[in-house]
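Heads up, one of the protein chains got dropped from this complex, but the rest are sitting where they should.
Moving on to chain A:
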Amino acid sequence: MDLNTITEVRDARRAGPWRPGDAWLGGGTYLFSEPQPHLRRLVDLSRMGWQPLTLLPDGALEIAATCTIAELSRHGRKTAAPAAGLVEQCCRAFLASFKIWHTATVGGNLCNALPAGPMISLTAALDADCLLRAQDGALRRVAAADFVTGAGRTVLAEGELLRSVTVPARALASRTAFRQASIYGLGRSAALVIGALDPVDGSLAVTVTAATVRPVRLWFPLPPDAAGLRRALAAETCEADWFDDIHGLPEWRRHMAFRYAEEVRRELTEAPAQGRKGGSR
C-alpha cells in the first residue's frame, strides 16, 4: 500500500544521520503491507551491492541481509551440503507466495521477528550468527537464536542494521529434520521444529520456533532419549513462552512442539531415517 507519510527514500550508501521516523528498507514486503504512519523516511538498502551469498574460506555461508528469499532458495536447491534441503523447507514454510520471495529479504524476515519467521527458524537452527552494525559503525555479533527476543522484538538498537547472517560450515554439514504445523493448509507456521545432528561430534540441536515467542534452541552433546528431550524442552520454556495468537492455541502449539521435537530426535537418531514429510499438508 502507499505509505503516504514517507517524504523521502534515502540511498543507504550515502552517509547521513539517523532520524526519528527512519526505517531500513529491505525488500519492502512487510513495510508496504501495513500502515506506517510513524515513518517519514525509508533508508534504502537495495543499492548496497552486497553479495547475496558468499561461501567463506572456512566453508561457512554468509548471507547478506539483502539476500532475497528467491536467491536463497535457488542456492539451497543447487548446493550439495547436507543441510541444503533445510533451506528450501524453510523457504517453503513462508506464508507468503513465491512471488514475494523475489523481493522479500532474509534480513527483513529476521528483523520483523515474527515467531513464524522461517528465516529465524533456519538460522537459529543452524547456529548462525548475525552481524550488526550500529549507526556509529560499531560491529557486533549475536547468535541468530538470541537475535529475536520476543514476538516482534529483537536486540537491534535504534538505527542499528543487520548486515549479514553467517551459517558455520559444521552446521551446513549436519543432517537435519524439519517439521511444521499450521492450522491451515500451507498456512502460517504455528510450530516449527528443526533438528540438526552434527556430523563430527554427534551433538544434536533441536530448535523450536513459531510455537514460542522467541527461538528455543536446545543443544545436547549427544542425542538424549525421549524423556531427556522432553525434560530439556520443558526446562527451557515457561508458560509465557508459548505464543498465543489467532494462528493457534498455545497449548496446541506446545503439544505440537513437543511432538515434533521427539519426531526429529527419532528421525535423526534412529536408522533408517524414514521420517514423515511434516505435519502440514
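Simple rule for what comes next: contacts are C-beta pairs under 8 Å (C-beta built on N, C-alpha and C of every residue); 3 or more make two chains touch, one makes a residue touch a chain; residues count from 1.
In this section, contacts and distances are computed from a predicted model.
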The complex's invisible chain, by UniProt name, from "Nitrogenase molybdenum-iron protein beta chain", "Aldehyde oxidase", "Phosphate transport system permease protein" or "Pyruvate formate lyase activating enzyme": "Aldehyde oxidase"
Touching the absent chain when the full complex is considered, from A:Val9, A:Leu56, A:Ala157 or A:Leu222: A:Val9
Among A:Thr79, A:Thr103, A:Thr149 or A:Ser203, residue touching the chain not depicted: A:Thr103
Missing-partner contacts on chain A, residue numbers: 1-9, 25, 28-30, 32-35, 37, 39, 42, 44, 46, 70, 73-74, 77-78, 88, 92, 95-100, 102-103, 181, 183-188, 190, 230-231, 233-234, 239, 242, 246, 248-256, 258-259, 279-281
